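Once you've had a glance at the structure underneath, I'll fire off some questions.
Here the complex is missing a single protein chain, while all its other protein chains stay put.
Residue numbering begins at 1 within each chain, and the chains themselves are lettered A and B in the order written.
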Amino acid sequence: MENFEYFAPDSLDALPGLLSRKRERTMVLAGGTDLLDMLKERIVKPEKVINLKGIAGLKGIQHGEGVRIGALTTIAEIAADAGLKREYTVLAQAARSIATPQLRNMGTLGGNLCQRPRCWYFRGREYVCLKKGGSKCFAPEGLNKYNAIIGGGPSFIVHPSDSAPALQALQATVHTFGPQGEDSIPMDEFFELPIDNLRAENVLEPNEIITAVSIPKPAPGTRSAYIKFREKQSLDFAISSVAAVLEMEGSRVRDLRIVLGGVAPIPWRSQVAEDELRGKKLSDETIRRAAEAAVSEAQPLSQNRYKITLTRNLVARTLRQLAAQG
Amino acid sequence: MSAKHSRPISFEINGEPVEILAAAHDTLLEVIRYHLRLTGTRQGCDKGDCGACTVLLEGKPVLSCLTLAAEADGCKVITIEGFSRRGEHLHPIVDALDEAGGSQCGFCSPGIILAAAPVVESGEPITRKQAAEAISGNLCRCTGYTKIIDAIIAANKAWLATHSQEDNS
Partner (left out) sequence: MAKWKSLKDMSILSTAYPRLDGMDKVTGRARYSSDVRPAGMLYGRLLTSPYPAAKVVDIDVSRAAKLAGVHVILTNLLEGKAVRYAGQPVAAVAADTPEIAADAVDLIRVKYEKLPFAADLDSAMQEGAPRVFSDRENIVAARRPTQKGDVDAGFAAADVVVEATYRTQVQTHSCLETHGSMVEWKGEDLYVYDSTQGVHSVREGLAKNLGISPTQVHVICEHMGGGFGSKLQPGFYTAHAARLAKKAGRPVQLMLTRKQDFLSAGNRPDSLQKLKLGAKKDGSLVAFSGTTWGTAGIGRGARVRQPFIYEIPNVYAEHHDVYTNAGAARAFRAPGCPQASFAMEQLLDEVAEKLNMDPLDLRLKNETNATRRKEWKIGAEKIGWQRRRKTPGSDSGPVKRGLGLGASIWWPGGRGTRATMTVFPDGKVEIRCGTQDIGTGTRTIVAAIAAEELGIGLEMIRPLIGQSDFPYSGGSGGSTTAPSVAPAIKNTSEKAKAKLAEIASGFFGASAEDIIFENGRVYMDKSRKKSMSWQEICQLLETQPLTVHGEWVEGLSSAGVAGCQFAEVAVDTETGAIRVEKVVAVADCGLVLDRLTTESQVNGAVIQGVSYALYENRLMDPITGTMINADFENYKIAGALEVPEIEVVLFDEPERGVIGIGEPPTIPTSAAIANAVYNAIGVRLRSLPMTPDRVLDALDAQPVTRKED
């Protein structure tokens, strides 16, 4: 990687002076697992790198009325937290499914939400793809078995985060810090499709960082699960994943959230699937309809039609699993 | 290399304090292998996919190829060299991996040992699945992992045996 100036501030106050409005001129380092990979491939060549690890107050999991998780909390800490496992199962399961033990020790929640696409055309130095300022997305005419089946165009990346679908299903809020001070963004509004924003996957400005994520306390009768499908269990990203949070009232689904991972350029909230179940009982038939609805918007590329079948089956499997918990 | 791009970093490696001048973009792996000449930490892929460069940072397995040396400033780092000193093996997984025949070409062995350390020391008996999970970030192209998993189970038992003795004494 090329050299850069390195800063390790110990408080948020130092950030406005360091961060740049210009994308990729100054980059922040949290776990570093994604940033160093991109630096080594020379996909990004920042002048400054700001290590956030020394900033007080960005780490830790605080349980109260709901839970607040600092952006610098590691994925391993989230996966191991007993409170999260109990009440926010979908998040604990998602965290546990991420990457490898070493990467979970390094990677942070903020980093996981902000990680860049894994698409090989984006990662390959040889390709100046749409997301890197080029003129086209190579996926449609190239090798696209891992690319988007929903929400694609003009870029067909998929969002690689496992924690994001879980947090969105839990109606979390992202807390940020920038030159204008603190701000809060609901997860439903945090990510942006390529059609709205080609150069980034979320609404953060280059000079803003995530400080924490807060999740409201789940209503009584809430069940949740995250099922991730990957080609192998040792180090792999999701081909398709399902985060589901169900608020049950007796045998009826009072409300629910279904968010898909690995199939769209952003974590994909499937409201059409939710609509099939809201207010209804979980039965083979309602589950089948919800699963069918979840992929009703899908438009496959030349090599990823299987992701439709897969995603439909995963949605059904997740819902069946939650139904069985009753 | 301009001065602003280099900085002194001090940390503890295998119990010894070190201070070095490193470039901002030097990785912990480069510092360990090139500056400190501790070559037991291997470079396999240099992008976080193979686990050969695993070291313990503040007691936890991390990938030194994806860690900036600067991030280790003020921290405790343990490499494979820290698990044995002058013929004395300081961790049961070292002997267990040898005895079980868990190395072939041996290139992945140091990374595997450090990745396995936490689960060996977990304080309770572990399953084969848990042993496999602990090293699921480490590639081995030779052994088929089976004897490595045997070794982790054996080391976990050895650890439990010595530590329950300590508790009893």
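Basically, contacts are C-beta pairs under 8 Å (C-beta built on N, C-alpha and C of every residue); 3 or more make two chains touch, one makes a residue touch a chain.
Note that this is a predicted model, so its numbers are computed, not measured.
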| query | In the complete assembly, which of B:A52, B:A69 or B:V120 touches the absent chain? | reply | B:A52
| If the hidden chain were put back, which of B:G59, B:G74 or B:G101 would touch it? | B:G101
| note | The one residue from A:I43, A:L143 or A:V203 touching the chain left out of view is A:L143
| note | Among A:E24, A:E47, A:D236 or A:E297, contact with the omitted chain is made only by A:D236
| In chain A, positions touching the absent partner | 1-3, 42, 118, 120-121, 124, 126-127, 138, 141-143, 145, 229, 231-237, 239, 284, 288, 303-307, 309-310, 313-314, 316-317
| message | Residue by residue, what part of chain B touches the chain that was omitted? | response | 23, 25, 30, 34, 37-47, 49-50, 52, 79-81, 83-84, 89, 94-95, 97-99, 101-110, 113, 131-133, 135-149
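Everything that follows uses one rule, which is that only the chains that are shown with their structure count from here on.
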| said: Rounded to a whole Å, what is the gap between the Cα centroids of chain A and chain B? | reply: 30
| query | Of all residues in chain B, which touch chain A in the complex? | reply | 1, 4-5, 7, 23-25, 27, 46-49, 51, 54, 57, 60-63, 65-68, 70-71, 73, 115, 118, 133-134, 136-137
| note | As the complex stands, chain A meets chain B at residues 1-6, 8, 29, 32-33, 36-37, 39-41, 49, 51, 53, 76, 99-103, 105-106, 233-235
